[in-house]
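Heads up, one of the protein chains got dropped from this complex, but the rest are sitting where they should.
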């Protein structure tokens, strides 16, 4: 199967490539980047010296191999992705696309335009994209050609919220306090993410105004029909990897923590990558794997249901989930090529 | 002024000593530790070679210099401190005491015993201890001989909450999601706090059951007469220093964010160590200083008031705040010997 | 193939297990630990929840399954390993053994006893152990039943030195300045390796007296017949993983850097895991892989040949190299189950 990757040189594209090079059914056909065109991948990431060196990074605008390509991953910034989708669809109508940007995650273009602050140039195609969170949307992915790969924070939040919202167990305001490592900020030069600025530093940012907030609200509305009142509060912690999300909810009086437990098991017991555990997880539990660790408990004192989830932002939050979606699109075993859990340290 | 320190060799005692050695009115008379008796301080912390080397660390049980001592700091575990207080009061009735443990922070001994799981042996003296958070309890400290130095998390939370609760501006549940570096866990051998275990790791612990929870609730009740419904949710982040607290509150309908702003300024504009800022702070803003950075904003979408506060857990959260209390007890300028803000890195 | 692991719960044993669980020919038969007997592996490393949970950790002294075992790995402290070897040999003469301790690395027991400070109880068996550095000792490993898996530092140094010493290109003193992350110190409670003690800390230790020094000298003597004058100078840097070694040598006048280059390529061009690169490597280049990155240059000014090598101390420096040796012992493809290079971050 021939694969092309647009935006191969950021951390997302890099993680994708480093996993795909071990996937038994994948032939990497081309890599693109407008910044590093003409270079070998290992000139950018010397760690992979000798591994994908037969492949030169192409210009971002290059489309010459699209006719022979079965699937492209778009690891591009939002606003850029949609232009590529438009072109790619016209060049090869059979091409499958997995977009890692935010451009096709929100079904309602008005909400997209409000939160992303830019026009959507391909509104008519949004509905063709399945939201690529297999554990809660597998059927639509199977039947799609195009997948909008979820954001890192939304992955951690939606998996924790979906069963509760689908079963209508929650009332009132939902507060999600997430803590992320800095690899999500990418490899761009940026004073704020220098080692010296991040070490021993923790802070909140974009409280209530982060673009991943409407992604959660809209996706839950699409999938369950229920609307939530939601506050998303992201934080930076001095790590490279990992997202830890703590969600505070009000359980409807008709439910108990036993119901919560029953519902989570009902939804997720057969899911290969979701671990419902009886302790509070840590990001260390999931670093460098596609796993999701979820735990919940009820605080009687404050009458609060707390749901914890931990994922690796570059894996389940981006690249390995994109491959999980690829496996679904092509009928492979879902865990093929992403079933690694090799490193505690 | 002659000073003794019980429990000199943990990080709290160490930070206290390293500050006190520069204080113009302080003579360090003795240091104790039951673990490192007979050693010099710089054998434990080689960084201070030559600086407090004339002073041998004594046994923890040693009381021989108490008659000549003006003030002792107790940097001991809870449950141990109270036994020392009992003895010290009997040996020198004029002695002033600043206790950094939790033993005298909670006025109601039943609540202490419930949360700390051990009997209080000096219930009759709890009321003699002023809660040592100068910015909200200065008058009682001035008129006291004994000070219960606040916990690190409560310092970050109480300063953020007090004006709002005193002015009765809040209704419903208060959720406080705090993130702390690991120096609070001390210097004890502990597998969980090895470098290899903490690097790139973030997790919640003791949600709703941390002992700093009743410290906040009871202190607010004592100082304002108001009771709150409170959920304290602490987290570990891979740092040495710093506490970042994000508090989610429901503002009563009769108030706006402008009222919040006005009240905070009314309470804190004259406070030397509190900075009310117009951006979200970070722990880097306060590391290695006695400063507290506070910010607040209102999220219309979820109808939530968010208050952020950042402190250094070993400074304002422990040792420099203890010296601030000492300065008050002895009538020195409050910032004397703790007015350092020297290191961004 | 049935495998047992003695000392399964340290970082070395843990890394071994997490790799072996994916190896196509391995059946994990038993895990032992005298400290955590009766527990499941995932109770110690929650990250692996559900993955090796059918296997209870046994007592260290347990030998009941040895008759059915094809190979054991000993991930035990030096001085302990040799006692197990003695017992294991008597219980099952067909059993293959890969020992990760230092007990059988040095062929001369007098030198072992001098540097390790303890008697060797199995001197007669030392010669049965092949030194398990495949790239320079493959033939002896193939023909052995027992392998002494190299130390982490010696792996980084021997691969950099062997071709030069074998070809007799060096004269005078060899200085090796190595920098290691702290995972080599293991998971034991240890004040010195707390996060708070290691962050932003770099220091030398055991200069000239580290036990890995005679391992290098003796191995080179055994394999090449040449003796070297050697100073090994290890350092701790604030990382979890990685060893970076900088070696300073005097090239004999009859040789040039071109000869060095030619010889290294002659020895290593066919080695799958060794990358001879034309830039200075970094530990990031090798973290979480079995790769070795080697570079060399000549400084005219000081007339010095510098050889740099980078390895992952837990992988090529311990566990994945042990599996490489296993693959050789059993005739599998050498890179089977250790051919991962998935994570730049």
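Labels for the chains are A, B and C, by order of writing; each one numbers its residues from 1.
FYI, a contact is a pair of C-beta atoms (placed from the backbone, for glycine too) under 8 Å apart; a residue touches a chain by one contact, two chains touch by 3 or more.
None of these values were measured; they are calculated from a predicted model.
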(request) Specify the residue from the set C:223, C:280 or C:336 that touches the hidden chain. (result) C:280
(request) Using the definition of touch stated at the top, determine which of A:187, A:221 or A:252 touches the missing chain. (result) A:187
(request) List the residues of subunit A that touch the chain left out of this view. (result) 11, 182-183, 187-191, 193-199, 238, 240
(request) By the contact definition given up top, give the residues of subunit B that touch the hidden chain. (result) 11, 14-15, 18-19, 22, 45-51, 183, 199-200, 240-241, 275, 277, 279, 281-282, 284-289, 293, 314, 340-345
(message) Considering the whole complex, not just the chains shown, which residues of subunit C touch the missing one?
(response) 173, 175, 177, 179, 181, 196-197, 199-205, 207-208, 229-231, 233, 235, 237-242, 244, 246, 248, 280-284, 287, 297, 299, 301-304, 306, 308, 310, 345
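One rule holds for everything that comes next: only the chains that are shown with their structure count from here on.
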(request) With chain centres defined as mean CA positions, report which chain is farthest from subunit C. (result) B
(message) Could you work out how far the Cα centre of subunit A sits from that of subunit C, in whole Å?
(response) 37
(message) Averaging over Cα atoms per chain, report the distance between subunit A and subunit B in Å.
(response) 40
(message) Measuring centre to centre with CA averages, how many angstrom lie between subunit B and subunit C?
(response) 46
(request) List, in ascending order, every residue of subunit B touching at least 2 other chains. (result) 196-197, 199, 238, 240
